[in-house]
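What follows is subunit A.
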Amino acid sequence: MIAIEVGWGTTLAIKTAVVLGIVPLTALILGYVFLLKMMSHMQSRLGPMDPGGFHGWYQLIGDGIKFLQKEDIMPGEADRRVFALAPAIVVLSTFLVFVVIPAGPRIRVASLDSVKMFDGVGVFYALAVSSLSVIGVLMAGWASSNKYALLGALRAAAQLIAYELPLVLAVVGVVIQAGTMSLQGIVHFQQTGSLFGWSGIGFPLILTQFVGFALFMVASQAELTQPPFDMPVAESELVAGYMVEYTGFRFLFFFIGEFGTAFAFAALAATLFLGGWSVPWVHCTAADFLGPAVLFAKVMFVAFLMFWARFTYPRFREDQLQAIAWKWLIPIALANILLTGVLKVAF
Partner candidate 1 sequence: MTTTDLPSPGDLPEIAVDPAAFRHLADAQVAVELDTGDMVLNIGPQHPATHGTLRLVVRLDGERVVSADPVIGYMHRGYEKLTEFRTYPQITTLINRIDWLSSFANEVPFIAAAEHLMGIEAPPRAQYLRTILTELSRIATFVLFLGEMGLQVGAITPAFYGFRDREYVLNLIEAVTGGRFHPNFNRIGGIKDDLPWGWISECKSVMQKVLASCDEFDDLVVGNPIFQKRTRSIGIIPQELGAAYGVSGSNLRASGVDWDLRRDGPDYLVYNDLDWKVWTHPDGDSFSRYWVRLQETRESARMVLQMLEQLPSGPLMAKVPRIIKVPEGEVFVNTENPLGEMGYYVISKGATGPFRTKIRSASFSNVSLLPWLLRGVYVPDIVTILASLYFILGDIDR
Partner candidate 2 sequence: MVETPTETPAEPPAEVPADPKTELREQAADALARLQAELGDAIVEHGAAYGDVVVRVDREAWRITAQVCKQKLDCDYLSFIAGIDWMPTPAVTEDGSGDTSTPAQPKEQTYGVAGSEGRYQLFAVVMSTRRKSWRVILKTDLPDDDLHVESWVPVYAGADWHEREAWEMYGFVFDGHPSLRHLYLPSEFEGHPLRKDYPLLAREVKPWPGLVDVEPMPGEAADDEAAPALDGGETA
């Protein structure tokens, strides 16, 4: 047992530093591993493999330097304050999601469970704050005073409404089965659960909630505005949608927000369906040390799936996306909930 006595102020400072550090770090990791390396391999891209020695490791640093040295341009007609604030809000929502994701039995920034009012509402909170980013997107689109940006922002808003519902409904099955909305509780359920009486690997919920997992992946792809649902960005139509007027560091904020959120959603999926930090036969303190690594491995696997789809599929049209959400995903999600509920009561 490690027991280090620290005051609440120090704790807060540490937690803040961890969250502030972890979001750009995860964004960089995803950007490097998937955007630069995996994509280059999949697409026979030569450029990102070239600079630096092994597999073009220097490319990411070069990209970073490029972003930092770009001029910060603000359109003359822009609503200056909103324009400046928008990227911050997008990144903020990413920060807020990271707060509740447990990385070990005792490793997490905030539990929310201890607060009586929010008794075990980790899932609820994570899904709620993750959709805050669309406010930032709308602000960016509106404040840019650019028609492409506006179209992109409106598409993002429409998309959010269409996809928030399947996303939440996909998680409901997990919540019913685990009997808790606390993320830590769900992980504990998966670690201590047993599979037909055999508790060797615990009980990863993907085994029963595979439909929910698939729905969650599709819906989170739409939440992240990644292909095949990247209509708000749509380079070939809207140039870059709501980001079209952003340059340099502000654009980097959007970039960090995009990849940080991708990591956060992958972490949520890993926590909800793949058992999060839990690893068979490892408990207590050992899990505290091993947990983050296990979680990271699972997150990378889920992120791989996300980016695989991203680099493979063309883009839907906005109306087709709405049709898919309302005609397919939501009915399937509801059926899944119904089935889960019936089985839960039956067994």
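Keep in mind how these were chosen: all candidates are chains of the complex that A comes from, given by their letters.
We adopt the following convention: contacts are C-beta pairs under 8 Å (C-beta built on N, C-alpha and C of every residue); 3 or more make two chains touch, one makes a residue touch a chain; residues count from 1.
Remember, it's a predicted structure, so these values are computed and weren't measured experimentally.
S.K.: So which of these touches subunit A in the complex, 1 or 2?
M.R.: So the chain touching subunit A in this assembly is 1.
S.K.: Along subunit A, where are the residues that touch candidate 1 in the complex?
M.R.: Residue list for subunit A touching candidate 1: 39, 42-45, 147-148, 151, 227-228, 230-231, 234-239, 311-320.
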